[in-house]
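Scroll down for the structure; my scribbles are underneath it.
Every protein chain of the complex appears in place save one, which is left out.
Think of it as A, B and C in the order they're written, each chain with its own count starting at 1.
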Amino acid sequence: MAIFEVEKLGLHYLTRFGQKIHAVTDVSFSMDQGEILGIAGESGCGKSTLVNGLMGLFIPPLYPTCGDVRVDGESLMNRTPEDVRQNVLSRKVSMIPQGAFNALNPTRKVKDIAADVMAAHMKGIDKKQIYERLIERFNLFGMDTKRVLNSHPIQLTAGERQRSVIGISTLLNPQMVIADEPTSALDVTTQKVVIKMIFDLLEKGIFSTMIFITHELPLLRHVADNIAIMYAGEIVEKGTAEQVVFDPRHPYTKALMGAMLSAEPGQKQRKPTAIEGAPPNLAKPIEGCRFAERCPSAKPECKQKKQEIRIVGDRQVRCDYAE
Amino acid sequence: MKILKNLLKSPMFIIGAGLFFGTLLIALIGPIVYNMTMDRVGAQYAAPGGGYLLGLDDLGRDYVSLLLSGLRSSLYVGFLAGIIATTIGTLIGIYGGFRGGLVDDLLNMMTNLFVVIPQLVILILISASLQEGRSLTLIGVIIGLTGWTWSARAVRAQASALKSKDHISLAKLNGDNTLRVLLVHILPYIFSYVFMVFIIQVASGILSESAISMIGLGPLDTVSLGTILNQAKNTGALGDGVWWAFMPATATITVIVFALYLLNTSMDGVFNPRLRK
Amino acid sequence: MLKQYPTLRFILMRGGWYFITFLVAVTINFYLPRLGKHNPVDIIMGKSGSGMSTEDARIKEEMYLQEFGLVKVSGSGATREIVRDSEGKPVRTTGFEQFVTYIGMCLKGDLGTSFQKYPKKVVDVIKEAVPWTLALQIPTIICGWIVGNVLGAMAAYRRGIFDKVFFPFALGLSAFPFFVFGMLLVYFFAVGFHWFPAMGGYANNVIPSFSFEFFSSAAHHYVLPFFSIFLILAGGQAIGMRSMGIYELGTDYIKYAKWLGLKESKVLAYLFRNAMLPQITGLALSLGVMIGGALITEMIFSYPGLGMAMLTAIQNNDYPMIQGVTLIITTSVLIANFTVDVLIGFLDPRVKAGLQIGKGN
Partner (left out) sequence: MQSNNIFTAVNSVCSFGHGKKLVRAVDDVTFHIADEEIVSIVGGSGCGKSVLAKMMLGLHYPSAGTFLYKDKPITDHCVHWREVQAVFQDPFSCFNQFFPIRNQLKAAFGIYKDKPSNKEMEERVDQALLAVNVKPSEVEGKYPFELSGGQMQRMLLARIFVLRPKVLIADEPTSMVDACVRANILDYLMKLKEELKMTIVFITHDIGLAYYVSNRIFIMHKGKIIEQGTPDEVTQSPKSEHTIQLLEDIPEINREWIKA
């Protein structure tokens, strides 16, 4: 049974001048226990907005438009913030935000931030127990536990900060972890250390199901079981990591894969795909396929007809002409 | 244009601008419409009425005339001090922030030094030493010369943040000299900010003048709102319950300053998106 | 050398900086009153010497001249004598010599002699006034700061109707000049309703002592000055805290704290603490204005503190007194600033870290 289901979810945010930007439209997917779903797309495609809307807690200016999100069959929509805070956050769904430096309260030591999380969710736990459990947990991360816990965020390296954030987000062994570009601010070496830590936590059973957001497809190929590609607020293709990376079907995914540059022999001779233009303005209603303007294989009717997800092979593609 | 449109959407801006331009208008056309006189026209502290809307002062002078004159003085002093303080502050801040290095360190040190030495103390010391010739203009100039520090700090922070922006590097690569970079590539970016600083400086100039006049170190050549209040205090009008001796002047100062604060806050809301809901 | 003791190093560095500022302040305090064309003795003589015979006037003038270090003096103690030139006229000192004498006197804790209350020492007048000012200003500024910040943070966090009513109200409060608000309170609550006395620090018929009578009288006189400073201060602080709070509300760490499911009270605590830090810096910057405003408020209430001492001095052209009071005010503002500066170093790890370690990476 699917433990996490998203059904026809739409999200919008309000601009300063009261304009509605429909950043996410018609997103549906479901995840099984132990699955790692990667969501990729370029900046502004709505991937971060999407995951911010999966927690049942909507922080203005983000608001749900329509649709449903369910954990264990239980809907997260239309619940009071206090209900969500007590019963969902950190326990059922937990977020690893991007930019650990800004996510950690700059005037609080790591151990205190972590202790706040435990105190907020466990009744009757005393300070001593909290710190014992913290040390026990942080010992798993391969850092100088004592120093990291007793430091303010500014005193830590970028890698240590990111690992601390992951540690804090997974303190209560959440059923679902949502990682929003957890490594995009790090250099490649630290990125690898952080990814290793995530795999380590998965192996130790601290959590098992994860949504991983990144704009880097090669990374996703190594991290995720399944990959969903987003464009202009929609999922345009979803399949296994192998399928999406090696055998993309949607014209946008094809372009994305073709545009990649890598330092591998023979790549120098290959000409990367180039597409002109920019994604459509999401403040205005869009008819037809959102990629039609830039699609190299667009048909005249693409600009009028909204594309729906359909099954091609055993993956989902939002293109009537994909084979 | 878009900014103006957004400003006009803000009720705070409308009220602030209304109050401010209202008082400005009164100060400008008041003397034309109203027959102002500084002569004795009746008994000491005669109550309002009988042709004198706000009564008479301890010398039997008409309060409406005094207030109009005081309002003009206060606005004059506020703008004079505001212009001087903002100009000095902006020049020092923008130059220091942009140049960086030793020049900036020195300017910054000087600014920080004068920020902590209370302006009122300096005002008192100067005013007290200028026994004669303490004119409204001189007081305005002194307030301006002593009040620039925080605007320099504020502008410096902005200019310093802009310094490392790519468009500045590109302007240099275009061969622009420092003056052109400052005028064309930095000033427009911080202009709205400088304008807000100016508004606050005007308000603080008005407040400073009234404070210094209140303690008896005000201008000797004219009536200001502060000297009206000083006179009211010195003659014991407060204890005698002569409300018309200080209420109208009090209200006038507060309304101008409140209007300026409203303007500043509403602009902050438009220019600084974080503060909006 | 002090690398092992970063905290001490931090305090010493800030202290050194404030010492330099202090020196500049003392210099300003000395030279500014001398900007005018007349020396203080001429002014005082012009006023008080008019009725005296010339010989009396000359003696008195020389006494003043000696008192204010305007002429050269030889010997010390009882044998002090004015150095005279060939015509028997006292030899004037240069400005710089006066400055050196002044510094020397300051270091000995001697701020000179009051003109008006001659031969009372300035220091003694100040000693009588300072307790009143401290008793009024320290609690008022602290209370105003705390109440203003708490209300401002709540307005930022809750927004809505509370904010809509509260914000213009606080903005209006902060637009009042300090002393004007004092006048209004006097008019309504002292003159109008007779709830509180309008003037002084205690009733005329009680003698300052450790008696209940004295303290209850002082408390009764305390109320109006307290509120007239407190309300304006709180209003101004609330405005600052509100905008800081709104800014902090949009930061990532607040969002993350919400996502982690921290209790609302905890999120508010995060918000308050971090928004408070710039407010403390702001306090340091505006202390001069606050103290100045509060001193003028003291004048309105004829409160027996430094403000009143200053007002009397100004009205009587009592230069040594004016200079003495301004020096005390500047020094206390500097001490208060230094305290706040060190305090923020302890409260905000970023400040100290900025001095010791670079950006972590």
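In this text, contacts are C-beta pairs under 8 Å (C-beta built on N, C-alpha and C of every residue); 3 or more make two chains touch, one makes a residue touch a chain.
Keep in mind the model is a prediction, meaning the values are calculated, not measured.
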Listed residues A:66, A:135 or A:278, member touching the removed chain: A:278
Selected residue (touches chain absent from view) among A:7, A:42 or A:293: A:42
Subunit B, residues in touch with the chain not shown (by the definition above): 165-167, 169-176, 184-185, 188-189
Sites on subunit A contacted by the missing partner chain, in the whole complex: 42-43, 187-189, 191-192, 195-196, 199, 215-219, 221-223, 245-246, 255-256, 259-265, 267-268, 271-278, 294
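Keep this in mind: only the chains that are shown with their structure count from here on.
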Subunit A and subunit C, separation of their C-alpha mean positions in angstrom: 55
Touching residues (chain side subunit B, partner subunit C) in the complex: 12, 112-113, 115-122, 124-126, 128-131, 150, 203, 207, 210-211, 214-217, 229, 232-233, 238-241, 243, 246-247, 250, 253-254, 257-258, 260-262, 265, 268, 274-275, 277
Complex contacts: residues of subunit C adjacent to subunit A: 251-253, 255-264, 266, 270, 273-274, 277, 347-350, 353, 357, 359-361
Complex contacts: residues of subunit A adjacent to subunit C: 55, 57, 59, 82, 84-86, 88-91, 94-95, 97, 99, 102-108, 116-117, 120-121, 152, 154-158, 161, 165, 168-169
